[in-house]
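To start, I am sharing the structure in question, which I have written as structure tokens.
A single protein chain has been removed from this complex, and every other one stays in its place.
Our next item is chain A:
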Amino acid sequence: MIGGLFIYNHKGEVLISRVYRDDIGRNAVDAFRVNVIHARQQVRSPVTNIARTSFFHVKRSNIWLAAVTKQNVNAAMVFEFLYKMCDVMTAYFGKISEENIKNNFVLIYELLDEILDFGYPQNSETGALKTFITQQGIKGQTKEEQSQITSQVTGQIGWRREGIKYRRNELFLDVLESVNLLMSPQGQVLSAHVSGRVVMKSYLSGMPECKFGMNDKIVIDKQGKGGTTEDTGKSSGKQSIAIDDCTFHQCVRLSKFDSERSISFIPPDGEYELMRYRTTKDIILPFRVIPLVREVGRTKLEVKVVIKSNFKPSLLAQKIEVRIPTPLNTSGVQVICMKGKAKYKASENAIVWKIKRMAGMKESQISAEIELLPTNDKKKWARPPISMNFEVPFAPSGLKVRYLKVFESKLNYSDHDVIKWVRYIGRSGIYETRC
């Protein structure tokens, strides 16, 4: 199991050091600094073995978090724990920075004591932790409160406490998708997938039981079979989407999903990620990039890039940015674009073309002349792909929320009384076209 946990600043100074196991000595702290943080070479692996001691590290801005062990631990668990640790710290004091860590070191030690016991991760849900790890001390608790805390921390519903009350029962659902594309210069889709998340903000009283439904092909097909023929006609076709795989927040009853494919859960209070999913079929690619690069002699490049938007004309895409890489020996660039603003950024070796808004089924174009310095560098320019950023108000996977039902038997509010909001945002992930 995890033998120790260290947090360093960018210089390699220790900010937090907590040792859980006897086999980890103080010298481990230095070993990591010398061999990883101060190493001359770029990090080649997130797991390093130095003198039979294994170091797992993740970096958040310029802070290094390292877990140390001498045993054959579950590596996936250690990384998951480090991420969780970051989440918990962020939930408590915001951004993970040297200053924030120094300011909250007592709190961090307290947290580390709670969420990691003898190297075994314990309950690390912030919702539960915040009920008893506060910086005010927990003097004023009644006995009932204490036992409520402990049963929540260890209980089956560790992510929600009892007795939550809201005057207005409200929930927000965000379907956030990032669409990834790799396209060949000829316009052939080399790979495309959508990784999506359903993020929920719930402000519901009591211990509500929720049921979430979407246009999952398997569910729709199943229902279609059971229902009338009319239904089948309606539900098949473009209405449903094939989900390759999905994962759920630990509040979702997985065995129920496995057997019935229904998503039921008691949600944590506040914001959390209900599910993640991935689709690869029938993806709506919001933009198509058509590059044309021509080398004119050894000192000039002509680049023309056309982008086409491919969605309903009534919808508007926002924050569009096209990044056209330029060779390292670029000396000057002249750009002409029909829409938006384009600039050559020498520090980034790219022409950045920004368009604020663009409706569906439109087309825009940029042309640039790139002057090159003659070099005797034999190495050819690698021609990195043209990448794009954008945001669209629909889900490129085609996912639709069909319902989210709320049942709370003990309190007197029904599904109808809950105010529900649903929003779809499609963003570009790695959206690249080779040129």
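The working rule: contacts are C-beta pairs under 8 Å (C-beta built on N, C-alpha and C of every residue); 3 or more make two chains touch, one makes a residue touch a chain; residues count from 1.
Methods note: contacts and distances are computed from a predicted model.
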item: Name of the absent chain as recorded in UniProt (options "Calcineurin B homologous protein 3", "AP complex subunit beta", "Alkyl transferase" or "Cytochrome c oxidase subunit 4"); value: "AP complex subunit beta"
item: Absent-chain contact - pick from A:S17, A:S240, A:T326 or A:S428; value: A:S17
item: Given A:G12, A:G270, A:G360 or A:P384, the one touching the chain that is not displayed; value: A:P384
item: Interface with the undisplayed chain - residues on chain A; value: 1, 13-17, 19-23, 26, 29, 42-47, 49, 52, 54, 56-58, 69-77, 79-83, 99, 102-106, 109-110, 113, 117-118, 120-125, 132, 135, 137-139, 141, 143, 146-147, 149-151, 153-156, 158, 182, 190-191, 193, 195, 244-250, 253-255, 257-258, 273, 275-276, 278, 378-380, 382-385, 387, 430, 432, 434
